[in-house]
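Below: one structure, written as structure tokens.
Of the protein chains in this complex, all but one are displayed in their positions.
Just so it is clear, A, B and C label the chains in written order, and each chain counts residues from 1 on its own.
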Amino acid sequence: MKKGGKGRTPRDNRGWRLLPVMALLLLFLAALARAYLFPGASAAGLAARVDASLAAGGVGSRVTAVLLNFRAYDTLLECFVLLLGVMVVWSLWRPDGAKSREPAAGAILASLERLLVPLMIMVGSYLLWAGSDRAGGAFQAGAILGGAGVLLLLDSSPLLKVFPKRGLVPGLCLGPLFFLSVGIAAMAWGGNFLEYRSPEASLIIIALEGAAAFSIGLCLAALFGGRPPERQAEDGRDQPSRNQGEFR
Amino acid sequence: MTVSPALIYGLTGLALFVIGLAGLLLCPQLLRKILAVNVMASGVFLFLVTIAHGSGALIDPVPQAMVLTGIVVSVSSTAAALALLCRIRENADRRDPSQQKGGR
Amino acid sequence: MVWQNWLLVAILLSSMVPGLIIFSLAESNRGWRTALNILGATVKMILVLVMIVGIYQGRRFAVHLRLLPDIELVLRADPLSALFVALSSLLWLLTTIYAIAYLEDSPNRSHFFGYFSLCVTVTIGIALAGNLLTFLFFFEMLTLTTYPLVIHRGTPEAMAAGRVYLLYTLSGGLLLFFGVAWLHALAGQIDFSRQGVLLPLLAEHRLSLILIFAVLIAGVGVKGALVPLHGWLPRAMVAPAPVSALLHAVAVVKAGAFGIMRIVLDVYGLPLSRELGLLMPLLLLAAITIIHGSLLALGQDNLKRRLAYSTVSQVSYIALGISIGSPLAIMGGMVHLVHQGIMKITLFFCAGNIAETLEIHDISGMNGVGRRMPLTMGAFTLAAMGMIGLPPMAGFVSKWYLGLGAIDQGMEWLIAVLVLSTLLNAAYFLPIIHRAWFKEPAAPWPGTPGPTGFRECHWMLVAPPILTALLSLLVGLLANSGLSPLAWVRFIVATRYGP
Partner (left out) sequence: MISPSSSWLIWPIIVPLLGAVLCFLAGKPPRRTGLLFAVLTGGASLVLGWQVLARGIESHALGAWRPPLGISLRADGAAALMVTMTAVTGLAVSIYSGGYFQSRLTGDDRDRRRLAQEQYFWPLWLLLWGALNGLFLSGDVFNIYICLELVALSSVGLTALSGKPPSLVAAMRYLLVSLLGSLSFLLGVGFFYKTCSTLELAAIIGALAPTPPMIMALALVSAGLLLKTALFPFHFWLPPAHANALSPVSAILSGLVIKGTWYLFYRFWQEEILLAAVGALPAILGGGAIIWGAFQAFSQQRLKMLVAYSTVAQIGYLFVAFPLLADPAGMGGPALFYFAISHSFAKGAMFLAAGTFLLQMGHDRIDDLAGVRQILPVSSFAFALGGLSLMGLPPSGGFIAKYLYVTTAITQGRWWLALLVVLGSGLTAAYVFRAVAAILSPRLLEERPQLAVAASMQWSALALALMAMLLGIVATLPLALLGVK
């Protein structure tokens, strides 16, 4: 497997060489299909068990119960994956590298933004609230909020200035930190990590969802933005400095 | 075995996985490779959703939760890949003009 | 008693700790380095004496360290190990004194003496190894600690010699490793103190046992410079004289010969070796090595290379004695471990002195050296006589017992080998002596002789060879007294095979 993009062969005489690879891939697909269609292979799944434990889980929605109670540890790590994504993207940012993104053309986007962003925030909040007993939840809400953020970033909207720059990183960390502290608090109360049951469970889950949705939305927007906040502030006077204190 | 929607979805998922794999192996451009990985991921997610619907009347929430989690992972790593791609491009751009000057 | 077991560890530490401290000393810190070296060597001598007395009184020392459920490292002092330990410690002391003077003002001394001490530590470990794994453990470490010494000069030739040295010794190490592991898989851990463990395997694993023996002997034979495997030894001569002394007399070659002894006598045991028909091939190999080494030595003009080939030949006397297999011959072989060491180290000290003071490296340039450096050449002459085997020198005693043993076993043809070898020895040593004493020097010597006329070079360079030369005379003269190496070897053989 060669990666890197250089040294490609002209398209027309690649065809013959592709053939064996294609044949192998088709064979692979056939094997996958055979495994999938193998009779009697389908088992019952965990639906029944989830239903049986739903009462203790604190929420009506089964997916939410799985995500934020039965397998909350997965979701905790999930939040870290997003945060990690932001770290990686930011660590790759070089102020001297990118031609700064030109603001996309004004009027239409601006009005769209005025129209959509409040709506998106509302829809996001609704999804968060709805998640406790039907489709919806932190991820969906976070995705919508993230979308709103992306819209704002698209034309460097003045609305962004409402959000304090110094608050960005703490905002990103809010979800994972809150999740961790809930887990540790549960241990402090004598339970296992992340152990919470009805009746407190529903309250905790809503709080968790709120924090997670907020951070997820922010993370998604930050992924799109692609640059750490410190650098944004310094963009105008991009002089290298010796002083370590000035760095931040 | 009757042809059910679940069957079609499942096979489609697997086919997407293989198509993505083909793209990853055969496309020389990095951006296409990244997209190919996303196609693969979609295939896996479709497959998982099919499993959730596959058995009995009850819809199994566990694979659904897995898909949600998987999507977020996929977003995160795609973002990282794109950021990397941008950096690699920048480097290539920075080198190219000087080469052209030298050549002419 | 606890102190007895700690004694062995203390013997190891007495050179290891100074070695490690020396590494951290600054290059210019000569006083501390010298003090540490001498202190370590002296302490080691004392501890070894205590140990020898203890062994003679019938005490047995052992330390065990369990590595894995069925593998342990064992240090154990039996009379045979005491022989090697005593030799190495004594010669280390002398070599250290010699090296301090020899390396004066040359770079990298901390490095040199550090590895030197580690090297001796490892050699003592080989001597004290109580089972095959422990032997392998230290045997491999010997390669690693001697390598920096071989490349000490850092010249392209030294680096090339280092590469050859590694190629040979590491390959040998791998062979030995493979043999040891194979034997372990077959028979479990092989302890030197329990004889005859392999006998029950004879019926079922005859072929395996023979193959393992071949692999093991080939493995140790590289360091022991058995003939097809000896190529590294002459090349390693680029190293400074103390290192050559160390390689030939104290550590490496000796470790190989010692390994052959351990494998034949303690791992397989004479009865099994004889039963499997392993002794005869080894005997032939040793005989060939003796003759071949001598022939090669004849052709060398470079003094150190001639001495190196002489080592190839002489060390095989040890293997010869073992593979003849009668108590008398074994005595001859074992005692030659000590005798050859004392004599050969003298020769290397002298060669070093001549090269250092007069910058003479070739025999053809040695005309009249005896007049300029009478003490050095005197010692050289004495040791060379011993090597040839003139009575009453040390070499004679070894050859005498080898001959007696051969007759004992009805192998009279070996006498012919011994005689031929003696003639060859004479043929390559006597011309050197003749040149040095009786020929006129071609040109005036560089540098003026010292004020007293006898001041050939630094006393620390002259004293060690004189001492060892006298020693090689004394151990021959007094071979029958109770304190000679021969007496100790008689003690070893008596404890093993009855009086």
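Note that in this section a contact is a pair of C-beta atoms (placed from the backbone, for glycine too) under 8 Å apart; a residue touches a chain by one contact, two chains touch by 3 or more.
On a predicted model such as this, the values are computed, not experimentally measured, just so you know.
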Contact list for the unshown chain, restricted to visible chains: A, B, C
Touch criterion as defined above, residue of A:W90, A:F139 or A:F214 at the omitted chain: A:W90
Where subunit A meets the chain that is not shown, the residues are 1, 3-4, 31-32, 34-36, 38, 41-46, 49-50, 53, 69-74, 77-78, 80-81, 83-85, 87-88, 90-92, 94, 169-170, 172-173, 176-177, 180, 183-184, 186-188, 190-197, 230, 240-242, 244-245, 247-248
It is residues of subunit C that touch the chain not shown, namely 23, 65-69, 71, 73, 107-108, 111, 133, 136-138, 140-141, 143-144, 148, 151-154, 159, 162-163, 166, 170-171, 173-174, 177-178, 181-182, 184-186
Contacts of subunit B with the absent chain, listed as residue ranges: 17, 21, 24, 30, 33-34, 37, 40-41, 43-44, 47-48, 51, 54, 62-63, 66, 69-70, 73, 76-77, 80-81, 84-85, 87-88, 91
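Methods note: only the chains that are shown with their structure count from here on.
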Indicate the whole-number Å distance between the mean C-alpha point of subunit A and the mean C-alpha point of subunit C. 71
So how far apart, in whole Å, are subunit B and subunit C when each is placed at the average of its C-alpha atoms? 68
Between subunit A and subunit B, what distance separates the C-alpha centroids? Give it in angstrom. 16
In their complex, what parts of subunit A are in touch with subunit B? 1-6, 8, 18, 21-22, 25-26, 28-29, 32-33, 36-37, 39, 42-48, 50-51, 62-63, 65-67, 71, 74-75, 78, 81-82, 84-85, 88-89, 92-94, 97-98, 137, 139, 216, 220, 223-224, 226
Seen from subunit B, its contact residues with subunit A in the complex are 1, 7, 10-11, 14-15, 17-18, 21-22, 25-26, 28-30, 33, 51-52, 54-56, 58-65, 68-69, 71-73, 75-77, 79-80, 83-84, 86-87, 90
